[in-house]
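Sharing a structure here in structure tokens format.
Shown here: the complex without one of its protein chains, the others still in place.
Showing chain A:
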Amino acid sequence: MLNRFMQSRLRGLMVLALILIILPAFLGNPFHYELVIQMAIIAATVVGLNLLVGFAGQISLGHAGFFGLGAYFTGIATGTYGWSSVPALVVGAIAVGIIAWVVGRPILRLKGHYLSMATLAVGFIIAIILNNERAITGGPDGMPVPALDLFGWELSTFGQYSLFGLDISGVQAWYILVSVVLLLAVWFAQNLIESPIGRALRSVKGSEVAASVVGVDTAKYKSLVFVISAIYASIMGGLYAHFQGFITPAVASFEFSILFITMVVLGGMGSTLGVILGAVVLKLLPQVLADFQELETVMFGLILMLTMIFMPKGLLPTITAIVSKRMRKKAGGEA
């Protein structure tokens, strides 16, 4: 019984935790840490987006808007008004949640292309506001964000800290922080999926009509998951702002929204670990291709195309399917 429970819900989380623990052994310099920290922040955002896209079957092409709102809320609250980071992140998340609920109610009535267009517009509007409210956001030139302060500790990527008697650098401290956040994000997402809400969401994805016939309040559940994924984006946006130390309206841009959705599709819709893999691959690409900058967009397109043709279910689900098929064959051969 316990064994089965472990297998279904916690196995993925354990694998992820193990990877996060082992990974520092392979990180050569602080820059590698920085990359991984960014990957983890983006990955947690995508885990939230996956709840909406992968499980509830609703698309959002404006998710960077919520990410950007969270980033700017944190930046403005801590930078301009001198709040400390935790209340800024929490209040930002609540504010973005309310905004998502208000815009989500009407637009989630739409389906298919119309829903995509509406979410696209939401993202655009947020980006335009961030660009034009120069007095508050600093306009297209962006604004600086102070270092994260956590219960009186200022977490700068260039600092030196001691934790349980161990000397760790600023990037390592950040790494530990975002690892915990990512694990929490995955843990929450997986629990949500296994809960009655998760079942209701999956029924919406399967067939919205059938779901409402059997008594699922589809409008309510769709808004709920939209709000949850927006809150994920907001919190991670806030952390991202603190980590980067400087934000521009590009964090809310259309390109960034597309990147998020591509990570979901590439990694595997509906697979929590899969979308993390998607985030890692797509975040690594610009650095790997730094010497062939012109090719980046081409590679980006090629990857998306090949995934759609050969692995429509996404990277991780396809790989697991192949591996388990092999294993079964082997087991069958021996028997």
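By our rule, a residue touches a chain if its C-beta (ideal position, glycine included) is under 8 Å from a C-beta of that chain, and two chains touch if they have at least 3 such contacts; residues count from 1.
Definition applied: contacts and distances are computed from a predicted model.
Engineer: For the chain not present in this complex, what protein name does its UniProt entry give, out of "Antibiotic biosynthesis regulator FhaB", "ABC transporter substrate-binding protein", "NADH-quinone oxidoreductase subunit K" or "Outer membrane protein beta-barrel domain-containing protein"?
Structural biologist: According to UniProt, the chain not displayed is called "ABC transporter substrate-binding protein".
Engineer: Just to verify: which one of A:S203, A:T218 or A:Q244 makes contact with the chain not shown?
Structural biologist: In the full complex, the listed residue that touches the missing chain is A:Q244.
Engineer: Among A:G123, A:G142 or A:G238, exactly one should touch the missing chain; which is it?
Structural biologist: A:G142
Engineer: Among A:T80, A:N191 or A:Q287, single out the residue that touches the unshown chain.
Structural biologist: A:Q287
Engineer: Using the document's contact rule, name the residues of chain A that touch the chain not shown here.
Structural biologist: The list for chain A reads 29-32, 34-35, 38, 132, 134, 139-142, 144, 156-158, 244-248, 250-251, 286-287, 290, 293-294, 296.
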